[in-house]
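Left out: one protein chain. Kept in place: all the others.
Residue numbering begins at 1 within each chain, and the chains themselves are lettered A and B in the order written.
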Amino acid sequence: MSALIQLNNVTKNYRRGKEGIAIFDGLNLTIEKGDFVAIMGPSGSGKTTLLNLLGGTDRCDGGQIIFDGERIDGYSEGQLAAWRARSVGFIFQFYNLMPVLTAAQNVELPLMLTKLPARKRRDNVETALKIVELSDRAKHKPKELSGGQQQRVAIARAIVSDPKLLLADEPTGDLDRNTANDILRTLQQLNRELGKTIIMVTHDPEAARFANRTLHLDKGTFAEVTA
Amino acid sequence: MTDFDLVRKNLFRKPLRTILLTVSIFMAFLIFGMLTSLNVALNRASESGSSAERLVVSNKINFTQPLPIAYVNRIAAIPGVTGVTHSSWFGAFYQDQRNSRFVGFAVDPATYMTLYANDIRLTDAERKAFIAERTGVIVGKSIADQYGWKVGQTVPISSNIYVKPDGRRSWDMKITGIFTGAKPTDSTAALYFHYDYLNETNTFGRDQIGNVAVRTASSDLNTQVAKAIDAAFANSPYETSTVDEKTFAQAFLKQAGDLNFIVTMVVAAAFAAILMIVSTTLVSAMRERTKEIGVMKTLGFSSPRVLRMVLGEALLLSTMGAVLGLAVSAFILAGLSKSPAASTFGDLSMAPIVALSGLLLAITLGLVTGAIPAASALRMSIVDALNRR
Partner (left out) sequence: MSLMSQTRSVIAMNVRSIPQRLWMSVATVVSIALVVAVLLGFLSLANGFNQTLKGSGAPDVAIVLREGSEAELNSTLSREQVDLLGRGPGVKVGADGRPIVSGELFLVVDGIKKSSRTKANMPLRGVGANGLLVRKQAKISQGRMFAPGSNEIVVGAGLLREFEGFELGKSVRFGAQTWRVVGVFEAPGTVFESELWADAPVVQSLFKRGTSFQTARVVLTSPGALPAFEAYAKSEPRLQLKAQSELDYYAAQAERSGLLIRYFGWPLGIIMAIGALAGALNTMYASVSSRAAEIATLRVIGFSGFSAFMGTMVEAMVLSAIGALLGVAICALGFNGLSASTLGAGFTQVAFRVQIGPEIIGQAVTLALLIGLVGGIFPGWRAARQKPLLALAA
């Protein structure tokens, strides 16, 4: 296995007023291709900041972030956006679907960033919805769907453009236990069957159990917890 | 799905809000369309039949003051002058002084028909009949239609200025022709008859005329000829003021008041109002969507693309309101042009320039109202946007 992501000596300061507070001061991390990693930690430990750095939605103040052999920490904002569209799928706690779009249209959204012809787009959307077992809800608007169904749409959206990396931020934080387990099984399946590398931030130990390994983040440093 | 689909769906997320905004914009463009067209029509009406090629000689004191008829021949002799005719305001009305007033001039038919051949369109037979018939009158098509007058009929035309020796103020005139204007849009609520007929039967102002119209060899000579005419009569009891017809007409229109200024002020007020309404509503609508924009950016939509979509939404909104507003005003104006109002203003229908500047205004409005939300969407950091609940 080779590394998909490598963080070398990454620093990140959070500016509050005039003084900067260090969140990460020399963070190192390697995530192998095809891994499914859970990151746990108390609030304020920097979990979400880490996810933002990994997803290129925030910038580090020092160190290197290497994705698939390429440094992304020096990318311009536009390069980062294009890289995200190509390489990363995002899953949020509150699903963050567009309320004005149907399930299928929500899933199609990332494909607007590709040059795929309409027909191929339709096929990809259908496939993604089939994977999350929501083909029959394609024409429904988010508010006509349950929380679990909405999260499935969000997962379909995350995988539709076939990215290497999936980032999930508390994907089950808003769901009941049974629904949560369904979602987690889906993620596990994506990891095992489609080979997606998944990094999931969670504070739910039950959820972490679905991952291959769990990292514990506290005060900006990692402690690995064996599952 | 295209970016446009997304823009459209976002715009109509709260249909009532969008409809209300469209109504606001619609009303502003209705005002713009109507007022600007009215202004254009009035300017055109004042200029219809006037050209920069002809000069008007009037009494320097004021154009209502008379000139001696002898001036006509003296002006004709001035170098550069190739044609001369004269006209006198008659204060014409038919039956009722308040409701059936029209433009009426006593003219020298032969020379007048030569200088204004293009503006007063008659058949050759009608022109010859008019020149030959001492009591002849030619009336505009719109008047003839209004009163059902036919060629050959004799009608009593009254004056609110002149009086006959018997104390009567109406002259029997024989209709020898019905004319149309150079363009279908020109007002034809006018009539012309023989000056000699008036002069023989008039009780005062004998041998006096209103204005002299002059055609020059070339419009380049206009300034020079105008100076020569005024110089010829300087220090005489009847000094003259000579300007080209267009200048004369515009100065007269300005007497009513500064319509351009009023139109500009009202349109500005209407647009200031919708500018505030639309931009504040769009800002608040965009604030509701902060998180969605953050998600779009997270998915990899570039900031410029998000900016274009937000601006696109504002543009779509303003263009929608504008096109509706301009279309409805064009429709109303077309209706007005067929109504009696057209006899005063001429053709009121919307000029292409009005529609075009309306669309430009709509684009400007869209860009301005979209600017604040678009700029905040452009600057918005993903982290901040997603943290907002």
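Some points to look at:
By our rule, a residue touches a chain if its C-beta (ideal position, glycine included) is under 8 Å from a C-beta of that chain, and two chains touch if they have at least 3 such contacts.
This is a predicted model, so every value here is computed, not measured.
Within the full complex, the chain left out of the display is in contact with B. Interface note: of B:A52, B:A132, B:A217 or B:A272, the residue touching the hidden chain in the full complex is B:A272.
Interface note for the absent chain: among B:T82, B:Q95, B:N118 or B:S284, the touching residue is B:S284.
Counting over the whole complex, subunit B has residues 16-17, 20-21, 23-28, 30-31, 35, 59-65, 91, 97-98, 160-161, 163, 167, 169, 204, 235-239, 241, 250-251, 254-258, 265-266, 269-270, 272-274, 276-277, 279-281, 283-284 touching the chain that is not drawn.
By definition in this document, only the chains that are shown with their structure count from here on.
Remark: subunit A and subunit B have CA centroids separated by 65 Å (rounded to whole angstrom).
Those residues of subunit A whose C-beta lies close enough to touch subunit B in the complex are 52, 55, 57-58, 77-78, 81-86, 88, 90, 92, 96, 98-101, 105, 108-110, 112-113, 157. Touching subunit A in their complex are the following residues of subunit B: 1-3, 6, 9-10, 12-13, 291-292, 295-304, 381-383, 386.
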